[in-house]
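With one protein chain removed, the remaining protein chains of the complex are shown where they sit.
We call the chains A, B and C, going by the order they appear; numbering starts again at 1 in every chain.
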Amino acid sequence: MSHISPVLWQFFVKWMTNFALFPPEASTIAPQMDALIFFMVLVSLIGLTIVILLVTSFSILYHKKRHPVAVQIEGSTLLEATWTIIPLGLFLIMFVWGSLIYFRVYTPPANAMNIYVVGKQWMWKAEHPGGQHEINSLHIPVGRPIQLTLISQDVFHSFSIPAFRVKREAIPGRYTSVWFQATTPGTYHLFCTQYCGTNHSAMIGDIVVLSLADYKKWLAQSTSGASLAQNGERLFASLSCNACHNDRPDARGPNLVNVYGSKLALSSGGSVTADDAYLREAILNPSQHITQGYSPIMPTYQGQISEDGVIALVEYIKNLNSNYRVEQTLNTTDLLPEGEGKATGAKPAPAAKGAVNP
Amino acid sequence: MNDHPEHQAHHEEEHHIVSPKVYLAIVAALLVGTGLTVIAAQIEMGVLNPIVALGIAVIKATLVVLFFMHVKYSTKLTKLTVGAGLFTFLALIGMTLADYISRAWGRW
Amino acid sequence: MSSTVVALPDQSTARIPKVNYLSKENGLLSWLLTGDHKRIAILYLISITFFFFIGGAMAGLIRLELLTPQSDLMATDTYNKVFTMHGVIMVFLFLVPSVPATIGNFLIPLMVGAKDLALPKVNLLSWYLYVFAGIMVLYTMISGGVDTGWTFTTPLSTHYLNTHVLSTGIAIFIAGFSSIFTGLNFIVTIHKMRAPGMTWFRLPLFVWSHYAASILMVLGTPVLAIAIVLVALERVFGIGVFDPTRGGDPLLFQHLFWFYSHPAVYIMILPGMGVISEVVSTFSRKRVFGYTAVAFSSVAIAVFGFFVWEHHMFIMGVSNYSTLVFSLLTMLVAVPSAIKIFNWSFTLYRGSLTFETPMLYAFGFMGLFTIGGLTGVFLGSTGTDIHFTETYFIVAHFHFVMVGGMLMAFLAGVHFWWPKMTGRMYPEKISQLAAVVTFIGFNFTFFPQFILGMLGMPRRYAAYPPEFQILNVFSTAGASILGVGYLLPILYLTWSLKYGEIAGNNPWQATGLEWQIQSPPLTENFPEIPIMDHEAYDYEWLERQQQREAQSVG
Partner (left out) sequence: MSDSPAIAQAAEHHEHPPYQRHHFETVAQQFDAANFAMWLFLLTEIMFFGGLFMAYLLYRNWYFHAFVAGSHQLSLLWGTLNTTVLITSSFTMAMGVWCAEMRKKGGLVLCLVLTFVLGLVFLGIKTIEYTEKIEKHHVPGFHYSVKSFVDPASDKEATEAHDKPLAPDMAQKTEVYFFLYFAMTGMHALHMIIGICILGYMIFRAQAGAYTTGHVTFVENFGLYWHFVDIIWIFLFPLLYLIARFPA
């Protein structure tokens, strides 16, 4: 080995130690996805081999030296049918199999633990329900289904975890979601895969899968003091949402207790399930989502609350199952000067000025 | 060498000339259609409003295509071309809507 | 028995015909104001080659940057500009016009037996539009570049970048119209200008595939044009048709963009498939196996091609149910490509094969396109698309189809018809070497990228985790081989313009109408409009014809 340049040797060793051919399988969906991938690779290899065999064997057999005069053949309907139907059948299998996986990846189970992820140029911000924030990393427990609710604050981003075989774009203006259940503790790559501007390639991070005990430890260490819902509650009060959304008989807005997950009748006819996406829309574009029996007087909060703020509000409303706290905070707003939270008539209440961050 | 007059004759025969009377009738129909669509817009018909408006517009457009643009008297190829345009247009609209319409599915 | 099909005239007596389309008129103006489809094809060939090498230089820079995990050769925003220019130039200024505007322009009238394309002035106009678009792109490049990526994703392109999005948009808009006019011209020519006896099913498959591609150009491109106009308006006036904060939907842009840009890949590949049909038939001395199947599969690709665009958006939050429709249709559109591959393979069956350069490129095409097509299925199936999309897998996939497929076909076509275009042969040995070098270099460059994609390396990354380095080094090494493979042809083809052997009318003893006239052809193509009295690829007819000629000379 002495005649190999030491620099080259160093590179060689480095490459070999870092060399990878196949990503780790660290989620429940990964082996299922890989099964389909292996099936496809197998089919592809067979197909490619057939083509290569045909071409090379014909090239040898019917080389001009060996076969000077070509035999004119029109074609063969039987053969045409064969290579139409067999690939079609195989492709259809892949279609069905693939769709099953697709629906599995994008249909979170009901018991999944929800984590919000906001993408912005050029970082990922994860918000845990307990109020833990993380930048460019995500700590999750092993063996529990985790649902990510993704949104982007600016351009399209894409949240990709190759080891889990999942990926979902975070798009501006709408929640998207994806779920997974990690199977092996460890640290995995997180990439932004949708081109998002200058530092696209720096929008990377780590997915840290912890055992349940470690996860609990991490949660305790990383708490910021207030849970997401508590932040939301603060925001709810400071934006005077509770001025209308309370349980008083003269309330001008619907009571939000236990609204999450319920089925709402809309004033425009039709009904909708109050999920995260609906709550977000109802805060930002209220007039399109008026509950039956209420007039469209709610101001829009578009451009006044950051995506983090909306998430906190959504999380608050999600967890709102008694009016006690609403009343509590309402009593403080009652002390506000006249008109601030008690405007009457059809005139919309003035929106809170400036963006409010939790 | 003398195939030119022959072709000319063939050309005349194939190239139907629509009489001004037909044009007059069409323009009258178009103006009536315009009037109708304006009136229809002022009557409340619920979901029927856009359907009626578009229906009248489609009829008017068809008249223009068939007579002003001579498609009624044209070759199959021209008709096919118009059809292809319509088909692709509907593909664009229909397939895009396939996404938008079904977005809310499974969420109720 | 010789192992070649090439039949050249006696070099000591042979001369290039004095009167031909190249010598008819002289001077720059006679070229710039020409209506002759063959001269316009040459103009296109020169300008396209120019842009190919600019785009290729960009590719070289990308590969050099990716040699190391850090972004050390260039800053990330420079890298972003480089890959954007690579994409824009290669897609809109090379791949879309490559075969149709050069070889197609040259051959469609010859193959259908017409004196010119139906609309010669429009044809020239489309070249000028192309040049204008090219100049706009060069202007963009010189004045600081653009870093949207060739897909112009909103709202990134509309609100978040202050690079030259507008001039690039104008360039793409103009290039789009150049492509529309080319396609329109082809459709009219194929419908209205066929020689007597040239029925639809006597047309060479090259014409069929161009017809299918032209339909896509005419119907798809305007949707891209309007999407670009909307992006420009949104960017300049700040109106919010794609901006979610103002009520717009950014996915609408994706729909409109991919409505064109997915069929665009068929615009790129179909003409290449046409070339392969001609080449494979000629060097097998045999009619293309299942002529009608191949012809109709082109049309099927064109029709189905319009219904699959959403597979570019599977993970973007489109409705899950609509992905079922689009994924299913994507699977259907894969079938015609499979049909073509098998038909070409069986064209070899019981043929009499020789392996001149175009045939080597055609074999390269068949192998690489098969891989490219099959890996497309990985991306068309919604489940695996989640893992593979937006990674190097997709980069490898479309480079297998576009570079491995289309560029191989383009080179096959250029070599195949070079004697017809210039009247001279290219040097056979070195060009065979170039074909092999290209094939090897290509596989070295792009095959590792499949593995990178499987590992999850995202596309458009200037820096990447160190464990991806070794595969990237492979890829870059392959790219340098590939670069040599592409430089060689331009050198020896230029050389052959002066020193190549005189080709004669029909060096390949091919059956197409274009081979029955002098090389290079007359400006009016045919002294008399031919009457087609035989099927396409009728080698027995050719033999009889040659015997008759030999007798009449004797």
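Throughout what follows, a contact is a pair of C-beta atoms (placed from the backbone, for glycine too) under 8 Å apart; a residue touches a chain by one contact, two chains touch by 3 or more.
Nothing here was measured: the structure is a model prediction, and the numbers come from that model.
**Student:** Determine which of the presented chains are touched by the chain that is not presented, and list them.
**Tutor:** Touched by the chain not displayed, across the whole complex: A, B, C.
**Student:** With the missing chain put back, one of C:Leu230, C:Ala293 or C:Met313 would touch it. Which one?
**Tutor:** Only one of C:Leu230, C:Ala293 or C:Met313 touches the chain omitted from view, namely C:Leu230.
**Student:** Using the document's contact rule, name the residues of chain A that touch the chain not shown here.
**Tutor:** The list for chain A reads 284-288, 296-300, 302, 348.
**Student:** For chain B, enumerate the residues touching the unshown chain of the complex.
**Tutor:** Interface with the chain not displayed, on the chain B side: 1, 3-4, 7-8, 10-11, 14-15, 17-20, 23-24, 26-27, 30-31, 34, 37-38, 40-44, 49-50, 53-54, 56-57, 60-61, 64-65, 67-69, 75, 77-78, 81-82, 84-86, 88-89, 92-93, 96-97, 100.
**Student:** Considering the whole complex rather than only what is displayed, give the residues of chain C touching the chain that is not shown.
**Tutor:** 114-116, 118-120, 122, 180, 184-185, 187-189, 191-193, 218-223, 225-227, 229-230, 233, 236-241, 246-249, 252, 255-256, 259, 524, 529
Just so we're on the same page, only the chains that are shown with their structure count from here on.
**Student:** If you average the C-alpha positions per chain, which one ends up nearest the average over all of them?
**Tutor:** Given all protein C-alpha atoms shown, the central chain works out to be C.
**Student:** How big is the gap, in whole Å, between where the Cα atoms of chain B centre and where those of chain C centre?
**Tutor:** 36
**Student:** So which bits of chain A are touching at least two other chains?
**Tutor:** Residues 107 of chain A touch two or more partner chains.
**Student:** Send over the residues of chain C in touch with two or more other chains.
**Tutor:** Chain C, residues with two or more chain partners: 251, 320.
**Student:** Please output the residues of chain C touching chain B within their complex, sorted ascending.
**Tutor:** Interface residues on the chain C side: 191, 215, 219, 223, 251-252, 255, 259, 306-307, 309-310, 318-322, 325-326.
**Student:** For the complex, give me every residue of chain A touching chain C.
**Tutor:** Result: residues 14-16, 18-23, 33, 36-37, 40, 43-44, 47-48, 51-52, 54-55, 58-59, 62-65, 67-76, 79-80, 83-84, 87-88, 91-92, 94-95, 97-107, 121, 154-156, 158, 160, 162-163, 165-169, 171-174, 176, 189, 191-202, 204, 285, 302-303 of chain A touch chain C.
**Student:** Once bound in the complex, which stretches of chain C touch chain A?
**Tutor:** 1-5, 71, 76-77, 79-80, 147, 149, 151, 153, 155-156, 159-161, 244-245, 247, 249-251, 284-287, 289-293, 314-317, 320, 323-324, 327-328, 331-332, 334-335, 338-339, 341-343, 345-346, 348-355, 363, 366-367, 370-371, 374-375, 377-378, 380-387, 389-391, 451, 454-470, 473, 539-540
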